[in-house]
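Quick notes on the structure that follows.
With one protein chain withheld, the remaining protein chains of the complex are depicted in position.
Moving on to subunit A:
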């Protein structure tokens, strides 16, 4: 019993629980552990997964970003309209990334330089950017004219769809950035104590702006892949994405108080959300229940995290 406790409340407790849950679902839910379903599952979490990496940095530095859903939709719209207008997929994609970068940088400057509370600032950009997407498209979906644009999401490399590869690379890159770069360590230090970090000679304002700028670009990438998969620019795409992404991070043990984050946790968090949805789909459970289950999973995970930090403090 004590052994089990230590395993679950230990450093890798989340991963252990995840493996157990995964095995249980694989055994109990028919058609779950098949190649086709696994690939489908991974594809369904691409948007969340790509944005989660940068959201992890954002939360780790004690910041917050509610505007990611809107930015994904806006960037997707920019990609479709850009490639339709110029006839070049590359230009369209470039425009989408630029759109994301601009939104993110504006967020960063407003929050870090002008010192506006991140929750409020991104609540504002959430609405502004969604509004821009609606205005640009006149509220309607914009179909893709360039065939090259569909193929982004349809490309398969080594049997795995390209968007999944992009997600894997992004998550790996964020793990590397967090652990092995000065930037990543500074992000954690800013989250641990921003004042002390500034007095230790770290340019805190610049670090925070960078985090939001990167977040914007990641939204741009996610927006392109999403638009390519649904073959159109949808002004209402990715509504509520910010909640899923923050849930995934928190599930993964990223502290909202800043200073604590690990990419392995975020990966697990993303997968838990994906598996819950996927398993319920396979079991033909009505979509309404999925909200309930996701909420409960989040609550459980946070309570577990609470137990874990208390156990850590005691030792």
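Please note the rule applied: a residue touches a chain if its C-beta (ideal position, glycine included) is under 8 Å from a C-beta of that chain, and two chains touch if they have at least 3 such contacts; residues count from 1.
The rule we apply is simple: contacts and distances are computed from a predicted model.
Student: Looking at what's absent rather than what's present, what does UniProt name the missing chain, "Anti-sigma factor", "Cbb3-type cytochrome c oxidase subunit I", "Ion-translocating oxidoreductase complex subunit B" or "L-arabinose ABC transporter ATP-binding protein AraG"?
Tutor: Matching "Anti-sigma factor", "Cbb3-type cytochrome c oxidase subunit I", "Ion-translocating oxidoreductase complex subunit B" or "L-arabinose ABC transporter ATP-binding protein AraG" to the record, the invisible chain is "L-arabinose ABC transporter ATP-binding protein AraG".
Student: Of the listed residues A:75, A:189 or A:298, which contacts the missing chain in the full complex?
Tutor: In the full complex, the listed residue that touches the missing chain is A:189.
Student: Which one touches the absent chain: A:102, A:202 or A:301?
Tutor: Of the candidates A:102, A:202 or A:301, A:202 is in touch with the missing chain.
Student: Kindly note down the residues of subunit A that lie in touch with the hidden chain.
Tutor: 179-183, 185-186, 188-189, 191-193, 195-203, 255, 258-260, 314
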